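One structure coming up, written as structure tokens, with questions to follow.
What you see is the complex with one protein chain gone and the rest in place.
Every chain is named by a letter (A and B) in the order it is written, and numbering of its residues begins at 1.
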Amino acid sequence: MRSRLLTIAHKEFLHIRRDRRSLIIIFLLPLIMMVLYGYAITFDIKRINIAVIDRDKSPASRELVASFTAGRLFRVAARPQEVGEVERLMRRGKVHAALVIPRGYQKQLRTKPTTAVELLIDGSNANTATIVMNYARMLLANVSLRTVPEVAVPFVVRPLVLYNPEQRSMVFVVPGLVAVLIMMICALLTSIAVTRERETGTIEQILVSPIHPLELVLGKVLPYVVVALLDAASVVVFSVLVFRIPFRGSAVLLLGLSVVFVYASLSLGVLISSRAATQRAALMGAVMATLLPSIMLSGFIFPIRSMPKALQVLTYVVPARYYLRIIRGIMLKGIGGAYLWQDVLWLFAFGTLLLMVSIGRFRTRLEG
Amino acid sequence: MKEHVSESVAVRTVDLTRSFGSFVAVDRVSIDVPHGEVFGLLGANGAGKTTTIRMLCGLLAPSSGHAWVAGFDVVRESERVKSVIGYMSQRFSLYDDLTVEENLDFYGGIYGLHRRQLRSRKGELMELLGLTPHRAKLARTIPLGWKQRLALCCATLHRPKVLFLDEPTAGVDPISRRSFWNLVYELAEQGTTVFVTTHYMDEAEYCNRLAIMHEGRVVACDSPAALKSRFALPTVEEVFVRLVERQFGLSNSRPGEDQPRA
Partner (left out) sequence: MRRVLYVIRKEFLQVFRDRAMVFLIFMAPVVQLVVLGYVVSSEVRHLATVVDDRDRSAQSREIVARLESSQYFDVLPIAGERTGAREYLDRGVASVALIIPPNFSEDAMAGHTPALQVILDGQDANTSNVALGYASGLLNDLLSEQVQHRAALLGLRPRVVEPRVQVWFNPELKYRNYMVPGIVAFLLTLTTSLLSGMGLVREREVGTLEQLNVTPIRPHELLLGKTIPFAVLGIAEVTLAIAVARLWYQIPIVGNLGLLALFVVVFLFTTLGIGLFVSSSSTTQQQAMFLTWFVLIFALITSGFLFPIENMPWWIQALSYFNPLRYFMVVVREIFIKGSGLAELWQQGAILAVFGLMILILSARRFQKRIR
């Protein structure tokens, strides 16, 4: 049994090695993805272009504009003459907001308790719009505070950011990338590899030999386990050495728990290949069933807690969800098994269940 | 002058050569095949049969030499060659997720048959080849022998002047092979020139004329009867073995594929 399994695995290794182009992509893709994801995924909004219409042109109005630009978030990109111009600028995406200071602003500020300024916001990206609104409100509140310097500031807010004090998106994204990569290689590659044998007819050749479907499946997936773990390890090492992402926990523990995740992902891949008749279908199925959920529903980029309840429930069947907690916990927080055993258990149960289902299906499909 | 001469024969090659790197797969092959003949190319695996046929069909460019099919130069007029030939490869290469009839409709369309023309020709061929009861089945579900017939059907829909068959009966049982050859003869009687490669010696006997290839070269070319009497041997098989032994010593056929896939 063992030697037959190794024979299949060896054959699969040869396939992988012969296919030079795929091989390059398998090892180059992770690095490129890491650089791209690591640098391109930035949530913090650094600069927002605004337009200013100053109809007062007084020292007070200039001071207000100065206080808007002092914080570095806002940059005055245009000084149009009229509001109609603002709309055109927004439609072209040149500015996200406009501050309109009315004529008589300075005079009102001295004589009246409240003075109004207009804030026009492009609402299309609600996130940016909210940030603009909150930030502008805060700036204006400070202007008010400065009119009563006699009152001492009652308290200050001192933030402390744990695990990722510099707030680098990369720290968050790169460990998640390991999960996506493992999922991609294990589920996508295996499902394609199995379907390919079916499509080119070689599977019949193998089936007439005295091999058990389980051996065939295991033999086929074994090389991908090795590839996936190598890929994952290279991403982790690279991210620690080059991107200076902290590694606070135990590497051995991470490796051990990664194997459990690999097991779950492979089971998913095998399940897909037991259903798909063509490589095209397997590919589409794998993308829909593994990759997108791993990216979208695992907490990789979008926090699970912010999703609607129904989707939060759905995330429980996304294996990457558990693995993300594991890898981030170990790398960034340095926590150990005591905190993670539940996630490991889920992953294991998930993998076993899928494998059972797919082996049953696989056999009937081959015979049918 | 050559082109004028070439019109009188269905296939003519002059010093046709193809090499892959330093390996010469087809070495200065010159043959003439008159119209209406069933011409066989006999040789062991790797002798250069498939490479020759692929050059004649315009799938592979010759390294040197010339070839004409139905009067057209295979290099300069490859598009015109394609409209007058049919080709059936050793590997089943039709769409197995289409039905028998859909495959026929597709190739009929590709060869530019008109609807009415296609319908009558299709019916006629399916009847001839016994495919009618299978017309609505997916190609993947019919047995290999029927797949070969379907492939033959697709290759002859447009009444090609020359039909190229590259080991058409590989892996098919003797009964099916015999009926397949009956069909080939029927087509030849209708005026189609058939150019077939094979390594089955019994099939070689069915041909009007034979070229025996070894290591890229044609070592003999004549009718089976003439070949047998020239060597005073009872079967083509023995002629073949004798020729190979004489040229290159004992059993010298090279292992491996017929030719590298491009």
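Here, a residue touches a chain if its C-beta (ideal position, glycine included) is under 8 Å from a C-beta of that chain, and two chains touch if they have at least 3 such contacts.
Not measured: the values here are computed from a predicted model.
For the options B:G58, B:G71, B:P168 or B:G216, the residue in contact with the chain missing from this view is B:G58.
In the complete assembly, the contact with the undisplayed chain comes from A:S169, out of A:T7, A:S58, A:S169 or A:S234. The residue from A:A78, A:A277 or A:V357 that touches the chain not shown here is A:A277. In the complete complex, the hidden chain is touched by one of A:R17, A:R47 or A:R79, namely A:R47.
Taking the whole complex into account, chain A touches the unshown chain at residues 19, 21-22, 25-26, 29, 32-33, 36-37, 39-47, 64, 87, 90-93, 109-110, 112-131, 133-134, 136-138, 140-141, 143-145, 147-148, 150-165, 167-169, 171-172, 184, 188-189, 192-193, 196, 199-200, 275-281, 283-285, 287-288, 292, 296-297, 301-303, 305-308, 311, 314, 325, 328-329, 332-333, 335, 339.
Touching residues on chain B toward the chain that is not drawn are 57-59, 79, 82-83, 85-87, 89, 91-98, 102, 105-112, 138, 154, 164.
In this text, only the chains that are shown with their structure count from here on.
Rounded to whole angstrom units, the spacing between the C-alpha centres of chain A and chain B is 57.
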